[in-house]
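Before anything else, here's the structure in question.
Yeah, one chain of the complex is gone here, protein chain that is, but the others are all in their spots.
This part shows chain A:
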Amino acid sequence: MQILQNALIPALLAGISLYALCKGVDVFPTFLRGAAVGLKTAVQILPVMVGMLTVVFMLRASGAVDIAASVLAPALRILGIPKECTALTLLKPISGGGGLAMGSEIIRRCGPDSYAGRVAAVMLGASETSLYTISVYSGHLGLNRTRYAVFAALCGDVAAFTASAALVRLYFPYS
């Protein structure tokens, strides 16, 4: 299992480039084109991170994050979600940049290999900006109502967050 997991990323990289080469793709220039697109995305994220992370730091310093955590603590305890990740569960469904900023702050402060840090990372990876996505699609099509979509998406978020905490506990033995 461990070997498979360690091999996955290098094997994917070697496999994809080998397949592309055999298909007659000009591999390195194509890679560079994609990397340039990635750089553009990163540059677009930069101002969002400055705006969001600064506010997250201010909220944390003011004690607002702790207050929100203690208010929501009983509900989250039932779901097994660590209290450090409370604010992330509220922000992620609305804003991708905000979620990334909040999650990064948790990962940095609690440590990337700590329980809360890992749960925050899995939450970020396993959930989407659900409410924002619904607004983009319904706005695009001009839908007046979205019926059950918001409830279903929130069920998905709760499932993602609950499972994130449960699976981190299961997969990484924390004493």
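Operating definition for what follows: a residue touches a chain if its C-beta (ideal position, glycine included) is under 8 Å from a C-beta of that chain, and two chains touch if they have at least 3 such contacts; residues count from 1.
Operating definition for what follows: contacts and distances are computed from a predicted model.
What is the protein name, per UniProt, of the chain that does not appear here: "Dihydroorotate dehydrogenase", "ATP-binding cassette domain-containing protein", "Raffinose/stachyose/melibiose transport system permease protein" or "Spore maturation protein"?
In UniProt, the chain that is not shown appears as "Spore maturation protein".
What does the interface between chain A and the hidden chain look like in terms of residue numbers?
5, 8-9, 12-13, 16-17, 19-20, 23, 25, 27, 30-39, 41-42, 45-46, 49-64, 67, 94-95, 98, 100-101, 103-104, 107-108, 111-113, 117-118, 121-128, 130-131, 133-138, 140-141, 143-149, 151-153, 155-164, 167-168, 170-171
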